[in-house]
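Every protein chain of the complex appears in place save one, which is left out.
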Amino acid sequence: MSDQPIVHELPVRVYYEDTDAGGVVYHASYIRFAERGRTEMLRDHGIVHAQMLKETGIGFVVAALKADYRQPAQLDDLLTVRSWIARIGGASMDMAQHIYRNNDLIAELTITLVCIDQNLKAVRLPANVRALAGAAP
Amino acid sequence: MSDQPIVHELPVRVYYEDTDAGGVVYHASYIRFAERGRTEMLRDHGIVHAQMLKETGIGFVVAALKADYRQPAQLDDLLTVRSWIARIGGASMDMAQHIYRNNDLIAELTITLVCIDQNLKAVRLPANVRALAGAAP
Amino acid sequence: MSDQPIVHELPVRVYYEDTDAGGVVYHASYIRFAERGRTEMLRDHGIVHAQMLKETGIGFVVAALKADYRQPAQLDDLLTVRSWIARIGGASMDMAQHIYRNNDLIAELTITLVCIDQNLKAVRLPANVRALAGAAP
Partner (left out) sequence: MSDQPIVHELPVRVYYEDTDAGGVVYHASYIRFAERGRTEMLRDHGIVHAQMLKETGIGFVVAALKADYRQPAQLDDLLTVRSWIARIGGASMDMAQHIYRNNDLIAELTITLVCIDQNLKAVRLPANVRALAGAAP
């Protein structure tokens, strides 16, 4: 096992649904793009939200987020969401998610996720998630 | 009981979230506005989605919709959603929802709703919904 | 030139952003999926919204839409949007867009698009769009 976090890349196309009357991508749309990025990162490693919830009763909730907007993206842009686990704790982790258009950094997000069971109690992150962070299971 | 349907009006303000890079309201946003309109119409008559589901296991699903877009609405416009039951059947009804800016008709929607129970089986519309249509209970 | 319309397929994954508290895909989300489908169909044939608007001043607006919901889709489903031009007129066309999960039909949409210039005047559909319909240019 590496001690480096795995970096995932997801291409995201900008459609009218993502833009606003300012002619650019609406600021909350990047938060939807980030959700897609980390969901696909987890799926690539066998972690599927609906299935995990059904089989183990465990899910992730967003506890906090930060976003810094560097440049506006626009209609028809092809963006890339780069995601990796920046910090991992017992029951929570910080996912770093940087959104690029080619080499231009568009937005930097950090999403704090907490792992909870069906009683909404924080529980230890599963081993397959810890492995993504390059952390001991 | 009247045999006329009750007409409900809900004011809706247009924010950046509702617009797109064409500078106008995004076409799917009107469908969200319509949901707000008919939800408040039902609430005004004591029918609250979350509560009805919990108490009776009954809910509404959208089975079909039609929208005709007449004129574009824009950022900061104050719109009015006018809603009434245009047709009522045993387990389904058509809700007419016209969206205005002052006297200008912006969009005309018809939403077909079906009343279902927790097994997703169509069930008879409750009496308090039938009353809104001016129909016999 | 064929007289058969070209059929385009776009895969669309369902994320939390697309679902609602009913546990299924929110009815307006399918309308966003359809926009993605027809945008990629046009892009595959060299028609890019932002570029067409800049170079020719011509754009498409949604004049009407119809949706029939057949079955609910759910979180993590992989859907396919099948799009083709079902009717082509001088300045307008109907795009048929059927959304599937494997062989299950989830939703059927018809979107009426009008081609307009910068003065919002209806103009003749460009030849490359007519070609997609299998129609004479």
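Think of it as A, B and C in the order they're written, each chain with its own count starting at 1.
Note that in this section a contact is a pair of C-beta atoms (placed from the backbone, for glycine too) under 8 Å apart; a residue touches a chain by one contact, two chains touch by 3 or more.
Keep in mind it's a predicted model, so treat the numbers as computed, not measured.
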Selected residue (touches chain absent from view) among A:I31, A:I58 or A:A122:
A:I31
Full-complex contact with the absent chain, from A:V7, A:A64, A:L105 or A:A127
A:A64
So that we can see where the missing chain sits, which residues of chain C does it touch?
16-17, 19-24, 26, 28, 74-75
Could you please point out the chain A residues that touch the chain left off the display?
21-22, 27-28, 31-32, 35, 50, 59, 61-69, 72
It is residues of chain B that touch the chain not shown, namely 13, 15-17, 32, 35-36, 39-40, 48-51, 74-76
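Methods note: only the chains that are shown with their structure count from here on.
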Would the interface of chain B with chain C count as same or different, where same needs over half of all numbers used to appear in both copies?
same
Of all chains shown, smallest offset between own Cα centre and global Cα centre goes to C
Relative to chain A, which chain's C-alpha centre is the most remote?
B
Taking each chain's centre as its mean C-alpha position, how far apart are chain B and chain C in Å?
24
Multi-chain contacts in chain C: which residues touch at least two other chains?
32, 35, 50
